[in-house]
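The structure appears below as structure tokens.
Excluded from the complex is one protein chain; the other protein chains are retained at their positions.
Moving on, here comes chain A:
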Amino acid sequence: MAELRSEEEQLDAIKAWWKNNGTSLIAGVVIAVSGVLGWNAWQNYQENQSEAASLRYQQLLSLAADPALDEGGRAEARGLIDEITDNHGRTLYADLAQMFEARLAVAEGDLAAARAALGDVIDGNARDYIQALARLRLARVQIADGNPEAALEVLDSGIPDSLSAQRQDIRGDAFVALERDDEARDAYRQAMALAVEHGQSLYGVQLKLDNLGAEDATL
């Protein structure tokens, strides 16, 4: 078809085609280009945000790696935690930063504050697994704070199977605090069995169990 036409005719055909379709083609190109540019700009913005979160978090980690953090260090860490939770909420950085808050409180001996921080994680919108870890830690704080009943309640739900060994271990501690030795023994035994099942190690469960006096050793 095309080869039958002269060059001039072809040119005319192209011009006519362009007249009909040119605008929409340009529109398509413009939309695509602006789409790509917009996407890149958005990516850029996202990356800058993510980088800022990452840098703050990395700083928090290096502060936290120091076991004997002084008051200045703690204040600095608190500032970072606030920045991360305020500016980068909903990220894992924010979830984890909140967990550091409890650690700072424990370091200051302020169990009430630790409880509050962990409670915030559990009631907030942190990821499920982080919430489960917060439950385990909250229960430990509650036992230390003289409230083992509350600890048992916290451990009652929201903890996945993969943390069940830790859960039973802490339940055992709560029962010991309540002087319910039989239940404590039972919880410790389950903790050890679950640890084996999940290929994990627990420290001190055997010690705690032994200290309760194994009832069958007295035959």
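Definition applied: a residue touches a chain if its C-beta (ideal position, glycine included) is under 8 Å from a C-beta of that chain, and two chains touch if they have at least 3 such contacts; residues count from 1.
Basically, contacts and distances are computed from a predicted model.
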{"item": "Identity of the absent chain, which is to be given by its UniProt protein name, from \"NADH-quinone oxidoreductase subunit L\", \"Aldehyde dehydrogenase (NAD+)\", \"Periplasmic chaperone PpiD\" or \"3-isopropylmalate dehydratase small subunit\"", "value": "\"Periplasmic chaperone PpiD\""}
{"item": "Which of A:Glu9, A:Glu47, A:Asp123 or A:Asp182 contacts the chain that the document leaves out", "value": "A:Glu47"}
{"item": "Residue of A:Arg74, A:Arg127 or A:Arg180 in touch with the missing chain, whole complex considered", "value": "A:Arg127"}
{"item": "Chain not shown, touching residues in chain A", "value": "21, 24-29, 31-33, 35-36, 47, 50-51, 53-55, 57-58, 61, 64-65, 88, 90-93, 95-96, 99-100, 102-103, 106-107, 109, 111, 114, 127, 129, 133, 137, 140-141, 143-144, 160-163, 165-166, 198-204, 207-208, 210-214, 217-219"}
